[in-house]
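Take a look at this one; I'll ask things after.
With one protein chain withheld, the remaining protein chains of the complex are depicted in position.
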Amino acid sequence: MALSRDEIMEKVREALVDALGVDEDEVVPTARIGPDLGAESIDYLDIVFRLEKAFNIKIPRGDLFPDNILTSEEFVQNKKLTEKGVAELRARMPHADLSKFEQNPNVDDIADLFTVNMIVGYVESKLSGAAA
Amino acid sequence: MRWIWIDKFIAFEHGRRAISIKNVSLAEEHVHDHFPGYPIHPPTLMIEGMAQTGGVLVGEAFDFREKVVLAKVTRAKFYCHVVPGDQIRLEANVIGEIRMEGALIEGRITRNGDLVAEIQMMFAHLDQSRAPLELGEDNFVFTEDFIRMLRMRQLNHLEPPSAEHGS
Partner (left out) sequence: MRFYLVDRILELQPPGRIVAVKSLSLAEEYLADHFPAYPVLPGVMMLEALVQTAAWLVRVQTDFEKSLVLLREAQNVRYGNFVRPGGQLVMEVEAIEIGAGVSRFKAVGQCDGQQAVQAKLTLEHFNIGDEDPLRANLDAGLRTLLRERFRLVRGPQALAAQARS
């Protein structure tokens, strides 16, 4: 039985409230997990485990939060993503809005891409592709 | 005072669940400061007991090769007071699975079936987490001493957690 986007948002919100200790009303669709909701590095993994449990899905490392792009010289030079890096990011995060980011792809700004909306979109596509 | 806040493992299931017990005794120093005349086993030391129970569960998954440390306590809630003469049972369950990046543990502490605490915590491997400086090769988290004292090499000979281990 497929979940509606609202139902997904509700469960994502619950996972973020539990993992980050924020209030429910702070978890708006455009909120950024890091800069707005205060997530630190260990929190990203906490969020992954909770989403896996809530939706009964498997989230392989780097699938939701592609941290491994940042450690590759092929993708990052002088604290900016290379063209290849941006392309890789786009492929790995089809639910993120890269339009602003790619104009000035600073590594430090990657956190802006991890929004509640991005997570909801990721879960949606995992659930609809679940048969695969 | 040794920094060991559990006494013994009573059940173990590789990668999934571990149960330990701790006796709280008037012979322990810290209860006489907390508080003088009215000893109560500190909630934070029960968090540590759960961290050690969960830490061994996570560490065993990698054969105690990694330095497993507590990275986060998502939530720890306490429901009653534990005093000398009590024995508490600490149960740690893995949520999802143990990964190289870390693990999420759901913990429950009981005393004679009464709920003492619910604790959720995350572990990470030291080399991959906080900025360590001059870490050597040795695993100072899981030392031979610690492994021997808690009989950690016999963990998989313990019964897996079952109904009779239920609180």
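Per-chain residue numbering starts at 1, and chain names A and B are given in the order in which the chains are listed.
The rule is short, and it goes like this: a residue touches a chain if its C-beta (ideal position, glycine included) is under 8 Å from a C-beta of that chain, and two chains touch if they have at least 3 such contacts.
Just so we're clear, the structure is a prediction, and the values are computed from it rather than from any experiment.
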_Sole residue of B:I21, B:L70 or B:I95 that reaches the chain not shown, by the stated touch rule_ = B:L70
*Consider the whole complex, including the chain that is not shown, and state which of B:A18, B:I47 or B:V116 touches that chain.*
B:I47
_Need a quick check: the contact residues on chain A for the chain that isn't drawn._
20-21, 40, 42-43
*Residues in chain B touching the chain absent from view*: 1-4, 29-30, 33-38, 40, 42-45, 47-48, 51, 69-78, 81, 130-132, 135-136, 138, 140-141, 143, 145-146
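Keep in mind that, in the parts below, only the chains that are shown with their structure count from here on.
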*Please give the residue numbers of chain B that touch chain A in the complex, ascending.*
71-72, 74-75, 95-96, 99-102, 104, 122, 124, 129
*Flag every residue of chain A that touches chain B in the complex, lowest number first.*
18-19, 21, 41-43, 45-46, 49-50, 52-53, 61
